[in-house]
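Take a look at the structure below.
Removed: one protein chain of the complex. Kept in place: all other protein chains.
Labels run A, B and C following the written order; every chain starts at residue 1.
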Amino acid sequence: MAGFDKVVSSYEEALAGLEDNMTVLSGGFGLCGIPENLIAEIKRKQTKGLTVVSNNCGVDDFGLGILLPDRQIKKIVASYVGENAEFERQMMSGELEVELTPQGTLAEKMRAGGAGIPAFYTATGYGTPVAEGKEERNFDGRDYILEPAITGDFAIVKAWKADRYGNLVFRKTARNFNPLAATAGKITVVEVEEIVEPGSLDPDQIHTPGIYVNRLIQGTFEKRIEQRTISEAATSEGAK
Amino acid sequence: MAGFDKVVSSYEEALAGLEDNMTVLSGGFGLCGIPENLIAEIKRKQTKGLTVVSNNCGVDDFGLGILLPDRQIKKIVASYVGENAEFERQMMSGELEVELTPQGTLAEKMRAGGAGIPAFYTATGYGTPVAEGKEERNFDGRDYILEPAITGDFAIVKAWKADRYGNLVFRKTARNFNPLAATAGKITVVEVEEIVEPGSLDPDQIHTPGIYVNRLIQGTFEKRIEQRTISEAATSEGAK
Amino acid sequence: MALSREQLAQRVAQELQDGYYVNLGIGIPTLVANYVPEGMEVMLQSENGLLGMGAFPTENEIDADLINAGKQTVTMATGASVFDSAESFAMIRGGHVDLTVLGAFEVDVNGNIASYMIPGKLIKGMGGAMDLVAGADNIIVTMTHASKKGESKLLANCSLPLTGKGCIKKVLTDLAFIEIKDGKFHLIERAPGVSVEEIIKLTDGELVVPASVPEMKF
Partner (left out) sequence: MALSREQLAQRVAQELQDGYYVNLGIGIPTLVANYVPEGMEVMLQSENGLLGMGAFPTENEIDADLINAGKQTVTMATGASVFDSAESFAMIRGGHVDLTVLGAFEVDVNGNIASYMIPGKLIKGMGGAMDLVAGADNIIVTMTHASKKGESKLLANCSLPLTGKGCIKKVLTDLAFIEIKDGKFHLIERAPGVSVEEIIKLTDGELVVPASVPEMKF
């Protein structure tokens, strides 16, 4: 099984080879489904000058936000960055370069990067600041802009379960950008809640085939909740 | 449940509105995972002048091949068409227009059609007859061609299971082009082996969300095998 | 009188149809889910990757792996499905969502919308808004008709950076329901007790006013 066994034994090994000024793609939406221990390892390593591609940049003390205080991130490509005071400070002062990218375009750019498609046209962002410097083109009477693919030196991914071959299954909306980041990293590193033996997962129900995965590690997760919202029915039930 | 219940009661109803000269996208690879009863209904209806988009065109007496004798297909977009004598005759005589498209490009064109992407670049086909008349472009030192998306008036799809809302699950390699065709039809019609109640399928394990499905019907399937290949071990075991 | 947030949501809900797949933005649009007419079913799409969003969870149901696009904990409705972000926006960009409801800072007579950035003040990002306005045929923008200072948000030309160009056809404000076509606003309905004159006064872009403008019904 050696050839396809992707399991590594430490977070240090998981991110071996990650160097200053590399590009890192990260899965996660808000704090949901983020590779929290891999991010913590990047902080521990003190890798600097990173370009990070991720839908969001965490909060001040969790997720990608923890890489901000030591100025480990040089540039971030994201769709929404509004939950983070230090982020705002660095962005406003020009210390942090921010490339705002529409969420669907960001997802599609990662998919394209993994799928060998160098660029695609989309109507999203036409006529807006996102279109600046991009080719515009009309197809069948509608205007589109050309968006290039994104790839990364590393992709860091959080899945629910994996087999040792790196076949991945995600859970609920913690899936989000994770399968896309997984396809577009030169080295794709995945942390999961549970590793099972090959053959335990139904082949029809694997979200990310192991061919995309280089390294795999089992971790424990805080899974912090950003907006804890309870139904009124529940509150009244809770008061019973 | 009425609003999302996609189940129709007859194949006639399933393909109501299909008219001469329309474009039909079909799932299936060879004879595997083809919407065989929907194809039979098109024959029964005697709809003519169709443009059919499908990886293959069946065999003489099964699959899309049964639409050839009555000249129901005007044009086919496919990647491989080699299993069919009548097909070859019509193609050679010029009665049938054939647009050969690389398999991966065909799949991606359908996906793009469903995803609102009018065109994408791919290296597949650069410098070959497939590139004729298409824009060529260099990205990062490599040459690519521009491929437009495909959509259809109808998509005909075969899935394994569905709930009444049209959430689909495919089985093994009968998945192939089916999920892609499903996204790119103005009207997507799906036939399945089993219809279950909404809530019975695991939301994490639905291959095609019901939003893409307009009509759903339960059928019985011959599932003809094109190349019945048995392992030698099995044969010797069989001889025991 | 100007509509309340709840009335805005109620009026939008009148545009729903049985079997609609709907994407509701953050804020007032979210409230629309509370006013789905009796006997009608709609399915809510959340662009982080969920079709069939349910109610907020009870304490016991809370699941960190199940949130909506506003990052709130949610549940799944019967018949829900989950998918990745590329699939979610394939659905949106490909025009498969029947109705999209979202807020805005400004809208203009050419159907342009500005909703995501106030230069120098607010730069949080567009999230999925640019994809939503580019992908949907049927969009309702909900917003107040004018700022607290009385400055119109229905303009001849948007002054803020655009979220989308030429993609808005329907705007519901606290004062009026307005359609956009041929480079003009068209007054369709007014809020109960709000005069046509008041609407005209607070609308900067060219407004076509028919002889009779019915009041909204609730």
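Everything that follows uses one rule, which is that contacts are C-beta pairs under 8 Å (C-beta built on N, C-alpha and C of every residue); 3 or more make two chains touch, one makes a residue touch a chain.
Not measured: the values here are computed from a predicted model.
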>> So there's a chain missing from this view; which of the remaining chains does it actually touch?
In response: A, B
> From the list A:Glu108, A:Asp163 or A:Glu226, which touches the chain that is not on show?
Replying inline: A:Asp163
> For the full complex, which residue in B:Thr23, B:Thr122 or B:Thr151 touches the chain that was left out?
Replying inline: B:Thr122
>> Need a quick check: the contact residues on chain B for the chain that isn't drawn.
In response: 29-33, 55, 78-82, 91, 98, 100, 102-108, 110-111, 122-130, 143, 160, 170-180, 207, 223-234, 237-238
> What chain A residues would touch the chain not displayed?
Replying inline: 1-4, 111, 113-117, 163-165, 167, 183, 198-199, 203-204, 206, 209-212
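One rule holds in what follows: only the chains that are shown with their structure count from here on.
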> How many Å are there between the centre of chain B and the centre of chain C, using C-alpha atoms for each centre?
Replying inline: 36
> Hey, how far is the Cα centre of chain A from the one of chain B, in Å?
Replying inline: 33
> From the C-alpha centre of chain A to that of chain C, how far is it in Å?
Replying inline: 28
> Which residues belonging to chain A are in contact with no fewer than two other chains?
Replying inline: 108, 122-123, 170-172, 175
> Where does chain C touch two or more other chains at once, residue-wise?
Replying inline: 76, 82-83, 89-90, 92-93, 134-135
